[in-house]
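Here the complex is missing a single protein chain, while all its other protein chains stay put.
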Amino acid sequence: LEEPLIFEIGDSETTGVDFAFASRLDLAGVEQPKQPTAASEHRSRLGGLDRAEKIELPGLSEPETVRHYTRLSRQNYAIDLGLFPLGSCTMKHNPRLNEKVARLPGFADVHPLQPVSTVRGALEVINELAFWLIELTGMHGVAMSPKAGAHGELCGILCIRAALEARGDAREVVLVPESAHGTNPATAAFAGYRVEDIPANADGRVDLEALKARLGPDVAAVMITNPNTCGLFEPDMKAISDAVHEAGGFVYCDGANFNAIVGKVRPGDLGVDAMHINLHKTFSTPHGGGGPGSGPVVLSEALSPFAPLPYTARTDDGTVHLVEEEDAESFAQEHYGTTMQSFGRMTAFHGQMGMFTRALTYILSHGADGLKQVAEDAVLNANYVLRSCEDVLHAPFAKSGPCMHEALFGDKGFGGELTTLDLAKGMIDEGFHPMTMYFPLVVHGAMLIEPTETESKASLDQFIAALRHVSSRAMDGDEGLKSAPYYAPRRRLDETQAARKPVLAWEEPEAPSGTPTQSERGGR
Amino acid sequence: LEEPLIFEIGDSETTGVDFAFASRLDLAGVEQPKQPTAASEHRSRLGGLDRAEKIELPGLSEPETVRHYTRLSRQNYAIDLGLFPLGSCTMKHNPRLNEKVARLPGFADVHPLQPVSTVRGALEVINELAFWLIELTGMHGVAMSPKAGAHGELCGILCIRAALEARGDAREVVLVPESAHGTNPATAAFAGYRVEDIPANADGRVDLEALKARLGPDVAAVMITNPNTCGLFEPDMKAISDAVHEAGGFVYCDGANFNAIVGKVRPGDLGVDAMHINLHKTFSTPHGGGGPGSGPVVLSEALSPFAPLPYTARTDDGTVHLVEEEDAESFAQEHYGTTMQSFGRMTAFHGQMGMFTRALTYILSHGADGLKQVAEDAVLNANYVLRSCEDVLHAPFAKSGPCMHEALFGDKGFGGELTTLDLAKGMIDEGFHPMTMYFPLVVHGAMLIEPTETESKASLDQFIAALRHVSSRAMDGDEGLKSAPYYAPRRRLDETQAARKPVLAWEEPEAPSGTPTQSERGGR
Amino acid sequence: MRYLPLTDSDRGDMLATIGVSDIDDLFVDVPAEARLSGPIEGLPTHASEMAVEKHMRRLSKKNLAAADAAFFCGAGAYRHHVPATVDHIIQRGEFLTAYTPYQPEIAQGTLQMLFEFQSQVAKLYGCAVANASMYDGSTACWEAVAMAGRVTKKKRVVLSGALHPHYAEVVKTMAKFTEDEIAGGLPSMQGSPDDAGLIERIDENTSCVVVQYPDILGRISDLTEIADAAHKKGALLIVVNTEPVALGAIKAPGEMGADIVVGEGQSIGVGLQFGGPYLGLFAVRDPKHVRQMPGRLCGETVDAEGKRGFVLTLSTREQHIRREKATSNICTNSGLCALAFSVHMTLLGEKGLRTLAAENHRLACLAADKLDAIPGVRVLNDAFFNEFTVVLERDARELVRDLAEDDILAGVSLGRLFPHEEALSGGLLVAVTETASEEDIDALCSAISENMA
Partner (left out) sequence: MRYLPLTDSDRGDMLATIGVSDIDDLFVDVPAEARLSGPIEGLPTHASEMAVEKHMRRLSKKNLAAADAAFFCGAGAYRHHVPATVDHIIQRGEFLTAYTPYQPEIAQGTLQMLFEFQSQVAKLYGCAVANASMYDGSTACWEAVAMAGRVTKKKRVVLSGALHPHYAEVVKTMAKFTEDEIAGGLPSMQGSPDDAGLIERIDENTSCVVVQYPDILGRISDLTEIADAAHKKGALLIVVNTEPVALGAIKAPGEMGADIVVGEGQSIGVGLQFGGPYLGLFAVRDPKHVRQMPGRLCGETVDAEGKRGFVLTLSTREQHIRREKATSNICTNSGLCALAFSVHMTLLGEKGLRTLAAENHRLACLAADKLDAIPGVRVLNDAFFNEFTVVLERDARELVRDLAEDDILAGVSLGRLFPHEEALSGGLLVAVTETASEEDIDALCSAISENMA
């Protein structure tokens, strides 16, 4: 059965919410709430701005609502149903404990502007999580408020820019290697920098010499994704950092892939100045349908004073404070004896509290030992996939050594006119979500596979068997793949039409084709 | 993908539960729980009964567990996915508010034997629900502890037997009409009665004259299902009650179908002495996979003193008391000035508390007006189905007047060798759960359809169209139906084999066919 | 009304289709004098979700939740930590809002789960076959007694005095009507159960012997001798277990010769819930007894394409087919609770169950030692799992009430379970699970010390 749109099944007279006020609920008469005062007793204060026109928002009764969304949900693939090998966009098991904790009334039902005395526990959560992030990365400070990874990137670059401005150093260029996430250059450009590419070497890594050659007094920062989007660790990271620092610049590390190394190496030890962490990736907060995210940014000592407001701080007496615009200056003076030169505010309120509770719950569940195991198992699983498939798929950097959290393949050798897209759609018919396609750009027809640490060996073996099967078909030029998927809720969708003639909101059909008559409906 | 058994994917060394005790969780050092005392410090007190043998319970990690059960769940049909027209076994919308309320720690995390002073709220819930049930049925008392409808039936019959014994009246026979639920005779037989059938008349109702003719000093009770299993109300109910009472017997009413008349008529006004109420049916408590149920029994004044223990009672000061074996006698004397002659105890503790909170939540949501609407809409929906299909399916009692909550059809006119079972399986391919089949027994190839009040007209129209379509196929003798369903998680299952060679528990395959080698698995 | 999808205009259209003008035309069979004209008076009308939630929350706050107390209650219902995953799964609409699996082709989720559940219970109990669950432990216990009557065709039931008194009460109540003869008693206040005394009471007319393991006082002993004695007289041994976690540490009843093992499954996955819904477990050691078992059974079979599948089977034993000849009048099981049990048990696995049991026992031993050291307090049990009896030099029931004032739920007094039995009034059942911290144990001990005077 196809599920219609709410606009097709609901109407503006139906509602699934009651506002009735029973005269009393307690039969024993213990409680007798008053009837609400009639609205007519109070004059309306809407200033004559009453919304007169129909809004045309459809309503459904509660049973219809449950059924609509339950049916819709079943057209989705999800980690709860199977492996989700999207490279660079980790989706791993979301523990249900995290969901339960986030819903405790003391976290979920608290207003961001309640007096600080009534939200000490919330501030402690932020502060504890901040402490963990600092310890795990070996950095000096952390900005908690960025709303997602890209927002965190922006935060990091703005810290760098603020730090450079503070020393009167007007640099104009940010260097971004080819293997970086697409958000990196977008972020640098937004912050007013000119972006220059740095080529990758044959191993899929940053070309250290090319980078060194380009460094100079105009380079504000280098943005490096490490582990990079080829799934490889940049072994020259420390050398890069040293060179950049020597040239007076800063090192921004895209920490989207921190899940591969958490507990194994601390970016602070490699000279990184700023790095965002995608809480949903590394610390398993839910990301249903593309968000919400959360992107705290860890900062070196040089950058910490420039972090955005607000922030939390625990003083010697154990109290956690909320520091906002109002007292940032005085607080820093009093407690740290330094000046804060915050570059400003990135969002209303304090950041993604709901994600903080989940991430902290996840971190406490794993502990320092468990997080190290997370990285090890993630890397083990990725290498297992890489080595189990490199004989049937082109693995461009297989010779560069082990991969980290993700395995990269290319489309070299595909028969006929078959493409990476076709192979991906073929995987759907095998019961799996496809891998990330056509990214990174440095590999032709790239396929980036990140199994994550929450897959069992049995599940990996199933996936590998399916991938080997579809790969053979692709190599053999099996034209059947061109029309895959066959067994999904939808066949291949026409993206060109969607973009050429965008239909982005529902509109009432102009000439309704006539409602069926009673006899047509009932057949009598 | 087929989902294996947990015994095939798990093993006894894997667990999805940790028992680790972190040395401390709070980094600020505010809380430093002690390391647990080592077990070795205390001698084991198991009396040498240690379980030495392997239990062979398979374990799965948490991600594997979530995936296993999520995948399994998707092989189920459910009310959240579509109409569930099981006549006589109503499955209607389960409001999620009920689930939320039942999980409040004050209800979910309370022990049944805590001191009464710490469970006043729980007792109030039981008492409030009891009050509602009494008011809605026009009865005198209610026994709350029965665990399900059939348990409630037993409770009612035991009350009757106790009442008869109390007056030294040893009656031996219980009369049960043909149209009764199968549990009715089973219950009466269990309680030590001889069961005699009363035929139905041509209208599908109790034959009043036949009943009257059979009444006499040996008849302890009549058990009537009203509305009956043909979906019809017994219009002679009051006359039946009067006749039974005149003959010195009691009237038990099977209230499984109370949802059809709640708020429209009170069984107490019709002379009923005892009636159980299936909370899951009338008051929408969840019944996932066949339970749990809850079967409170409302009682007339004559039967109330014989009700089982425990019960709750609110005294004039507003306090709700829990009355158990200990003080039943003294409590009744003190507060009611009567004697209790409880027939005993039907279960440990106090009954289905988790169902009580849900049912009360549901009742308060609807209120007296909403519950009346429930009955009206349920009856309206059933008649709509009846009248929309009576031209294509044999409706044996269509001429008997309106049906109540369910519409009854028979297999008369089916072509070829097709049966009700084939039609039912054909409905599966249309995306619907089939109706109740071969029940009641009074109609050949019976199909009993109960749409419930929580279906929209659009949903009924879809169902009717599907039923009409499949009915035409059945009438036309379409042999394709013989092999339906085609589009379900399983094709038709072999129930005969299951019964002849019962396999009721998993056993390790005797000669494991050899685990696949690395190369077989990986293909290399 | 938010739960009712029909609009007034739908209702009008549908009445027209049916061919009547008013809804009451559909209620013509209800005699006019009995038909209510409007909503029943004196009852509240419908209310918003918010109002109802506030009301129920207010009631819930009048209870002391176990999480807010130092908690040691047991006596047939135990508090264990249930992983959040369990609740997530039982709230899946496909499980929560599915009915009894009458149409197996579209109920394989429930059916496979029940097959797995039956297998888990059978292994846990050391039996061959378990059913798909019953109402609760106490009703399962009665069903076992009734089944023993069917198997042995005898009518005399020997109950251990150390059977949970609620269970004994249920058996006695039911037996009144079936005219079985019940021999029961009170528990002996000794360190070990009086197995010899029990064996003495078995005679040729005995259909079954019912013992609880661990018993109501938390005591455990080897049941092999009782089993042998029963079998020698042609009686069945029914073993009742109210704490399945114990079976992760101590021998299974099936291993010791029990013929029928029944119990309460609430400990695993279900939670306290003030007593219900709970989960009756029922298993038989010998597969030949399967056809006398009450309750639903799920079995393996194949579909028309030869794929493995599951169905409810052997339903000829059940009421909807057999009517008055059914093995039991039970129609409902505890499907959702069985699911909760099975999910929790799958998460635990053997390793987790054994670790959980060991942790329970460790804490119980710790508590027993600390309590025994308090003047005026003596631990009765020679052996126990996670629950034991202490004998106090004052009325335990009063003490429990006093300590509750300070949010210490010290356990279940024998006075609550066996009222008016003077000899037992000093007894207090203390259950210690993994949810009790060592701080909780210390709090209990100090409170008892202070209140012994």
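For clarity, chains are labelled A, B and C in written order, and residue numbers in each chain start from 1.
The criterion applied here is as follows: contacts are C-beta pairs under 8 Å (C-beta built on N, C-alpha and C of every residue); 3 or more make two chains touch, one makes a residue touch a chain.
Every value quoted in this text rests on a predicted model; they were computed, and no experiment measured them.
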Visible chains in contact with the missing one: A, B, C
Absent-chain contact - pick from A:Cys253, A:Met275, A:Ala332 or A:Leu364: A:Leu364
Candidates A:Glu209, A:Asp269 or A:Asp391 - the one touching the absent chain: A:Asp269
Residue touching the undisplayed chain, where the options are A:Lys100, A:Lys212, A:His245 or A:His469: A:Lys100
Hidden partner interface residues of subunit C, rising order: 2, 48-50, 53, 57, 67, 81, 83-84, 88, 91-93, 347, 434-435
Those residues of subunit B which, in the complete complex, touch the missing chain: 13-27, 31, 33, 60-64, 66, 70, 95-97, 99-100, 518, 522
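As a convention for this text, only the chains that are shown with their structure count from here on.
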Between subunit B and subunit A, distance of the C-alpha-averaged centres to the nearest whole Å: 44
Mean-CA-position distance for subunit C and subunit B (Å): 18
Touching two or more other chains - residues of subunit B: 62, 66, 70, 74, 80-81, 93, 95, 124, 132, 364-365, 367, 388, 454-456, 459
Where subunit C touches two or more other chains at once, by residue number: 1-5, 13, 17, 43-47, 49, 52, 55, 58, 83, 85, 87-88, 93
